[in-house]
Every structure is written in structure tokens, then in C-alpha cells.
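The block that comes next holds chain A.
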Amino acid sequence: MKSIFGGVEEDFAHSRATWYAVMKEVAAKEGFEVKGEAKWLLNDTNFTNQAREARRAAADIMVISAHPFTTCGMLKEMARQGVAPKLLVGLTSSSSLETLQGCAKEAEAIIIPTSFAPVTPEAQAAADNAAKFNGSLDLHSAAAYENVMILKQVIESEGIMAKPDTLQDDRNKIRAGLAKLQQTTGLLGVTKRTPDREAIKPFLFVHAKAGKWEVLHNPLN
Partner candidate 1 sequence: MDFYLGLLQIMGVHTLLGLSAYVVLQTGQVSLAQAGFMAIGAYVAAMLTVLAGWPLIAALVVASLVAGITACLVGFPALRVHGLMLVVATIAFTEIVRLFFFNFDYQISRGNLQVGPLGGEGFRQIRYFPENGWTTLHVAVFIWTVVALVMAALWWMDRSRAGAVLRAVGEDEIAAQSCGINLTAVKVSAMTAGGAIAGIAGGLYAHYTTHIEQSNFTILLATFAIAYPILGGLSSVFGTVAAVIFIQGFLVEGLRFLGDWRNLLFGALIVLVMNIRPSGLLDARTMASLRRLFGRKEG
Partner candidate 2 sequence: MLDVQDIVTSYGKIEALKGVTLNAAEGRITCLLGPNGAGKTTLMYSVAGVLKPRRGTIKLAGDDITGQSPAAIVARGLALVPENRLVFPQMSVAENLDAGAYQRRDSAEVAVDIERMYTRFPRLKERRAQLAGTLSGGEQQMLAVARALMSRPRILLMDEPSLGLAPLIVEEIFRIVGELNKDGVTIFLVEQNVHMALKVAHHFYLMEQGRVTFSGEPGKLAEDEVIQRAYLGTSREKR
């Protein structure tokens, strides 16, 4: 596999950054031939031009950096036009149930790097819990879950009183407690922090298989 082509949701900063600032640059550095990108907007419904650009590019790898709604729209149009790259890669936030609800058939075999899949006992338990209340645990809600758990840990370790007269004190304690954290335990394992407080989370690769997300590669193991 030598060449790569992108598909970007132009009016969403996250989608743009992932393609232009990360994938496109790294791909070029790693010796792939970058064949450009097709662009669309967040709530577009017509992808005829874009799919044709992808067909003309005829790249081995197609990267779609977009939300599930347009990811699905683009995939469906690609299917109509018979565009079939050897490898299909999606944006991390599309590794959710939404994509499968929208276009399980067309998304079959798409590979997405993600920060969550129920692969550890803790993660499985959390996912089961969410399912009990008609929820689905994906990378967004899992991150929220982890954040709440971090807060819980800090509250317990710092002895937060939660009385009206300790309010200011409690706030300071939580702030200090959070600042102290060097690493936390998430659903997939340990999350480390860089000196400027960016999180380095464990991640894995999932792919869509028969309407479900399946772990394709787990760098943790």
C-alpha cells in the first residue's frame, strides 16, 4: 500500500485537524503518496463530486475524517460509484454505535483508532452497566466515565466535606488533588500525563465487522 487519499469535514475543527495536521503530515513523512483530499460540510447529503474525486485518486488507503452522518453518506456514495480502497480508515469519534446504526454494511472493515472498546473486565462491566440503562458506552461516554471516576478518586483521597462552609476549601482541595495526579487508572489501563498536563491514553484499533466493532489490534498486549 503506497498511496493515501483523505475525506474531510471542512467545517469542523476536530475533523480538519485530524486529517491536515496529523494524518496527512505523518503519511507523507512515512513515505506514502498523499493524493489529496475531498472536502464536504457537516450536514451535507450529496457526495457525488467527492466520491468521484476519490475514484479518480484511486488511492490504496482512504481516510475519512468526519462525523458518522457524513461518513455514512460518503461511504454510501462510494459504494454506489464502486470506489473500493484497499484500506478504509475512520475518525476516532466515529468508532461509535452511530456509524453502525447509520451504515453497517458500507462501513464494513473500516479501521478506526480509538481510546475505548470493552476489552478489559473493567471496561466490559462499565459497558454492561450503561447498556442496562439503554445507553451505549463509546469513546465519548467512556471518557466522561473516566473523568467522573478521577473526580471520585480525588474527592475520596482529599477528604472533601461538601458542607456549605467548606465550599471554598473543597474547591481548593480538588484543584490541588487534580494537580497532584501523575497518572490515573482508566477503563483500558493507565493514563499517563505529560508535564504540561496532556493525557496520554492507551488506545487500540477497532474495525467494523458484521455490524459490530471488533478489536483488530491492541498495542496494550
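How these were chosen: all candidates are chains of the complex that A comes from, given by their letters.
Keep this in mind: a residue touches a chain if its C-beta (ideal position, glycine included) is under 8 Å from a C-beta of that chain, and two chains touch if they have at least 3 such contacts; residues count from 1.
Since we're looking at a predicted model, the values are computed, not measured.
Evaluated over the candidates 1 or 2, chain A touches in this complex the candidate numbered 1.
Every residue of chain A that touches candidate 1 in the complex is listed here, in rising order: 10-13, 16.
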